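Some notes on the structure that comes next.
A protein chain is absent from this complex, but the other protein chains hold their places.
Right, subunit A next:
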């Protein structure tokens, strides 16, 4: 396995070989290294992309992908004319918007507050504790929530009863469902979300603050003119990424917290796809919803990236 940095001189017999073969030979080790990774991505990512053709078929398990009849856009018509669809879209978008509005800001605020702490061990301890919940699964979080709000014996339910405030029903109540998702998400992900902002804050040149303070700028002005512009690019990047997954709305969490009593507000596109596709083994119509989701997500990321670049940011690429 010789290094290939200096281009090897051509052997006399090699002269006739076409250029692409020589290039290939020169990079052979690098290609070889990527073979397993590329094979993985072809099998588990690119083949499923082509699998989306079932959205244009009337797929049945016996005939398979190559035997099932083509039906054009029929599945899409079924989806878009279904009375469930507007509800699903509304639930998905509302939840996503709530997440963008209420989950992005706490990350930044926590980072700004941590950034004001000069005592290093204190800052480190707080960080370690606050990003811990990120590493718990939603199952565990739900288990904890159940322990707090279990009807009859939960910690909070009992507290409410003992205080004479009546009963509180968070887990099976439509009104509470979205706030509960957003709040548990804040609990789980804020500490972790702050990390990336902290890194950006650490990158701001200290001289900027010094000269600003010599010019008589107060703390709020420094925050506005130096700190916030310093994290703007990161913020925009995260917004772009979130826009791309706006039709996802956090499947794992929603699936776990969802129950029949809150379907009217909690059923999102992905939970619907799961029920219809995996539980009922009906692939074509859910795949059509999948195509819809993927295309919208793709377009939104490209669009947001372009927009971010136009306004002077650097975008994702």
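By definition in this document, a residue touches a chain if its C-beta (ideal position, glycine included) is under 8 Å from a C-beta of that chain, and two chains touch if they have at least 3 such contacts; residues count from 1.
Everything that follows uses one rule, which is that contacts and distances are computed from a predicted model.
Student: Which of the following names does UniProt give to the chain that is not shown: "Substrate-binding domain-containing protein", "Carbohydrate ABC transporter permease", "DNA-directed RNA polymerase sigma-70 factor" or "Transmembrane protein"?
Tutor: Going by its UniProt entry, the chain not pictured is "Carbohydrate ABC transporter permease".
Student: Which listed residue, A:144, A:168, A:182 or A:226, touches the chain dropped from view?
Tutor: The single option touching the absent chain is A:144.
Student: Using the touch definition from the top, which of A:85, A:98 or A:274 touches the missing chain?
Tutor: Checking each option in A:85, A:98 or A:274, the one touching the absent chain turns out to be A:274.
Student: Please pick, from A:44, A:70 or A:311, the residue that touches the omitted chain in the full complex.
Tutor: Hidden-chain contact among the options goes to A:44.
Student: Since one chain has been left out of the picture, which residues of subunit A touch it in the full complex?
Tutor: These residues of subunit A touch the chain that is not shown: 1-5, 23, 27, 29-31, 33-34, 36-38, 40-41, 43-52, 54, 65, 110, 113-114, 116-118, 122, 125-130, 132-133, 135-137, 139-140, 142-144, 146-148, 150-155, 157-158, 172, 187, 191, 195-196, 199, 209, 213, 219, 234, 237, 244, 252, 255-256, 259-261, 270, 273-274, 277-278, 283, 286-287, 290-291, 293-294, 297-298, 301-302, 314, 316-317.
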